[in-house]
Each structure stands twice: as structure tokens, then as C-alpha cells.
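Take this structure, written in C-alpha cells, and hold onto it; I'll ask about it next.
Only one protein chain is missing from this complex, and each of the others stays in its spot.
For reference, chains read A and B in written order, and residue numbers begin at 1 within each chain.
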Amino acid sequence: MIRLTGVSYTYPGQGQPALDGLDLEISRGEFLVIMGRNGSGKSTLARLLNGLLTPTKGIVTVEGMDTARRQNLLKIQQRVGMVLSEPDSQFVSNLVEEEVAFGPENLGLSSNQIQARVKEALALVHMEDYAEHPPFSLSGGQKQKVCIASLLAMQPAYMILDEPFSMLDAGDRKALVDILRHLQQERNLTIVLVTHEVENIPAADNIVVLDAGKLVFRDQVGQLPADEETWVNWGLRPPPLLGLARAFYERTGQKFPLHLSPEEMASLLCK
Amino acid sequence: MQISLKNVSFTYQADGPFARQALSGVSLEVAAGQCQGLAGPSGSGKTTLLQLVNGLLKPCSGRVQVGELEPAALNPRQLAQLRRRVGLVFQQPERQFVERLVGDEIAFGLRYATQVPPKEYAPQVGEALQAVGLQASYANREISHLSGGEKRRVALAGILVMRPEVLLLDEPTAGLDYPAIRAVIATLQFLKRQGTTLLLASHDFPLLFELCDQLAVLKEGQLVYHSPLAELGQQVSFLQEMGLELPVPTLLAASLAQRGFTPGAHVFTDPQALARAIREQLLT
Partner (left out) sequence: MWEKAISGQYVPGDSWLHRRDPRSKLLASFLLLAVLFLAEVPGELLICGAIAALLWHLGQLPLAHLREVLRPFWLLILLVAVLQFWWGAGGTTGPGPLPFLGANRGWEAALALALRLILLIMVMHLLVATTTPLQLADAWSWYLSPLGKLGFPVAELVVIMAISLRFIPLFLQESAHIHKAQLARGIDFREGSLKQRLAKTLGILVPLLRNSLQRSEELAEAMEARAFQPGQRRGRLYERKTSAGDLVFLLVAAGLLALFTW
């Protein structure tokens, strides 16, 4: 579990805190989506979860380890992996295989262990055939897969992804979300997806919404507000069928199941 | 100005062993003042097509025309002149910023690509800022202090200040959050009202549905679909077979249509209209 207690963070030289008095718990094995407009503090929160930033107030613990203590850092960074939005800015190598090996090398593992992990990680993202390609020649979706594999090779328990799909098209996004869900289910990996794109909501178990550095929502997907005004106030695109969901609720008193496929929704509505 | 592509093909590095065909046999007509949407997955050739229209690339075969001109037949000076009338906004245009202050950045094109005298810069920069929904006082602000959405709009203003008759946009909303997207949409709607011809390449369907009159779809360099947006509803299954990820409301409208629910063409591209129609006709 990652736990934040009374966490605030103010960037050096700024007057206002980017995050203000946050209390949050992230459990093992959950798929959490953290939403908010640009500037709401999402990226700051992401970087607090793996110790890249340490809180100016309050405390962040990863499985009991305080992120502010230097001696915990290596262990925390192994447990909590992070993928950023620009793959080109994360690559250290000109060969996919060596890129993925970078993390395990930092952990001081043996050659055999590193090679085994690289192979396994690439297989998990279906990129085994690209082991000897240079990352810069890959497509956007493939690059992100390599970034994910680079983290998987460290065998983390938690994976934080900060706007990983912002430059990708819907097809790539879907493929990557499927991989993440699979990892969550097969390996009990905790996925924390930081994004402002509401299309990612159906994949999640729980949602957190940040607004101006404060936590304004923390609950299951099914409990998300059904009125558009709240979404617009949060600076988020109201999910596409929200109006429909509200009308359905008003008419039938039941929540409209937004996670169904369009076919299933259509047959439900026609009854 | 209208845009015309006739049987255009383009191959990158055509004379080497690493040739890659980006477009083959593409024909497209965009009437003046229209907003043409161009959809397709990454790598389908959208960026290549845009760069052919403003002459950054020359077609390997076929003909590209903008208005009366053929970009491939122009010399560099004429091309530079053409590009003041045919603006191209690249993906993530904020990565090309040169100046420190907003006003200087917007005036960069005026300074180096036109004969406009320096005393004219301020009013024209002001107009460009207004077109993108930013106040004139932004001209004195530092670019590094702006949010992502504001930067994107400043980049857009830098192109609009040249008063192009045609605007080509490559993924104008990629990486922006919702409020910033709405601001960009407002700008594009403003340009539409002014009669600017727009060619919008994007994988953001809600954007295309809101703005475009016509929709074209590229797949692996070929044009597989080209119709007025109003006819989208009849082609949903075809587009799905092409591998296109259409938004859920569109797919829902199509599933409902198969069950005989056909309130009108607009429900395929307008989720609000769909919700209204369902509420009024199915849920009563």
C-alpha cells in the first residue's frame, strides 16, 4: 500500500502549493485513475508516489517506507515504477534490449538475471521481435510499450503512468490499456494512471479527482457524478454518455451501465 | 482557396533501399471555406498529406493544387509566399518557440517573412491573440510561464497573424486538456465563420464531429472513405471494419439504428442529440 497523510507540496519559488493537504491510500492490486485538468496537481502527485519528489508537509510511505529517507529510495524505486508521457525523453539507449536492461542493471543484478528479465518484460508487452531495434525507429505506441517493459523488468509492485497516452491514437491506447489490465489481473500489479482523458475511466476500479491541488473525489467508478456541470468545473470532458445516463436514471431509477459494449447498451435501451 | 489532390502518391527516401510509401493514389477535393476532417491511425499518412499541400514535400506522382497554384512547381521564394497564405500548424507547435515573450513569438513570422513595418506588429499581434481567445495583455507575458493550453494557442496565433486563407492543422488538440481543447475549438469555429478553408488531421473524433463538414479517412496511405459528415451513420460498420476506433456514442447510435431506431443523421456525431433522442423516444 502507498499511503499519503496530510501531504502538501510547494514547488521552490512558488507561492501556492501544487498539492494541499492530501490524504490518500492506494492498495495493492487496484487500478486507480487520477484525473484532473492540467495544473490540478496530478503530475506532482505522481512524482510523490515514487520518491522523485518528497512532500513539503506530511508524509508519503510505500509499504511502510518513508519516501523522504534517502536509504529507502533504492527499494522504493524498485517497488514503484514510473512511465512518463514522452517516450523519446526516457530512452537511454539505441537498442530496445539494452533499454529494457537499464533498470535491472541499476539494481545490480547478474547478467543471467538481467537477460531473463529483459526477455520476460518484452514478452509481456508483445515486443519480443523488436529486441534489436533502435527505439527511435518505433511508432508511438511501440515506444510506450518499450517504456512499460523497461519498468516491468524491475519487477515493481506499483506502476505509475503519467499521461502515457497523450500522443497516441485510440487504437494504441486501447492496446496499452489491455496490457495494463492484464498485468493487474495476472500479476497483482497496482496500476496508477494519471490522465485527463476520460476515455480511460471504464478500465479503472477507482477514480481520484484533483482540483487545484485538493482531492475532490475518491471513489469507485460507479459513483462518479452524473451531472455535466461538475465535470466541467473539474476541467474535465464530461464522459460521452453522461446525459444519457442521467436520463436513464431519471426514467428507471437505475444506474446506466456505462461499461457495457454499445451492442449490449442498445439492446438494454430497446427494452 | 480550394485544395485539390489528384491521384497523389508519395514515398519517403524513394531512391534508396529504405523507401517507405506513405501515400498512394490519394484524390481529395476541399472546396473553399469548407472544413475537411482527415482521420486515420498514426502512420496512415495524414502528416504527409498536409505537408504536400503546403509544398514542404513534392508528390512523387499525381498533382497537388492550392487555389490556382501548384506547390510542386514553385521556387523557394514563391513557396515562402504561398505558405503565408496556406498556414500549417504542426503537432506540438509549442516545441518550435524561438522568442521569450508571447508578442515577439507571434510577430516572428511578421518580422522575417513579411514586409510589415515594425510599428504594425502590436495591433496585428493583438488581433491574433483575440482570434485564439487570449487577451491582448498576453503579448507581454513570458512564454515559459504559460500553461500547455496557452502555449498551444500562442503557437496558433503565430500562424494566424499571417492571415492565411487556408489552415492545415496536424493534431491540434493532442496533449491538451478539456478547457484548452474547447478554446482551440472556439478559435477554429471563428476561422470557419471567416471563411478560412480548414484541413484538420486528427484522431480526436469528437473534435472532427464538432467542426467538420466532410470526413476523409486514410489507412496505410490510401483514402478509404470520403463523405459529408452527415452521411457517417450509414458507414459505421464499414469504418469499423477498416479498423477505426469510433467513439462509443457513435457505435451506440449504430447499434440502435440496427434495431430500427433512426431519429436522424445527427445522432451519430452529436452525443447530446443522441441522448436527447433516446430520452424522448425510448425512455418514455
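Operating definition for what follows: a contact is a pair of C-beta atoms (placed from the backbone, for glycine too) under 8 Å apart; a residue touches a chain by one contact, two chains touch by 3 or more.
Values in this document were obtained by computation on a predicted structure and should not be read as measured data.
Enquirer: Please identify which residue in B:A14, B:A73, B:V98 or B:A122 touches the non-displayed chain.
Expert: Hidden-chain contact among the options goes to B:V98.
Enquirer: Just name the one of B:G43, B:P59 or B:G109 that touches the chain not displayed here.
Expert: Touches the omitted chain: B:G109.
Enquirer: Considering the entire assembly, which residues of chain B contact the chain that has been omitted?
Expert: Missing-chain contacts on chain B: residues 16-18, 51, 54, 56, 76-77, 79-81, 83-84, 87-88, 90, 93, 95-98, 108-109, 112-114, 158-159, 162.
Enquirer: Can you name the residues of chain A that touch the chain not displayed here?
Expert: Against the left-out chain, chain A lists 47, 50, 52, 73-74, 77-78, 81-82, 84, 86, 88-95, 97-98, 101-111, 113-115, 118, 132-134, 136-137, 150-151, 154.
Definition applied: only the chains that are shown with their structure count from here on.
Enquirer: Between chain A and chain B, what distance separates the C-alpha centroids? Give it in angstrom.
Expert: It comes to 30 Å between the two C-alpha centres.
Enquirer: Under the definition above, what is the set of chain A residues touching chain B in their complex?
Expert: Against chain B, chain A makes touches at 37-39, 85, 139-141, 163, 166-172, 174, 196, 232, 235-237, 240-241, 243-244, 247-248, 251-252, 262-263, 265-267, 269-270.
Enquirer: Considering the complex alone, what residue numbers of chain B touch chain A?
Expert: 41-43, 147-149, 174-181, 203, 205-206, 243, 245, 247-249, 251-252, 254-256, 258-259, 261, 271-272, 274-276, 278-279, 282-284
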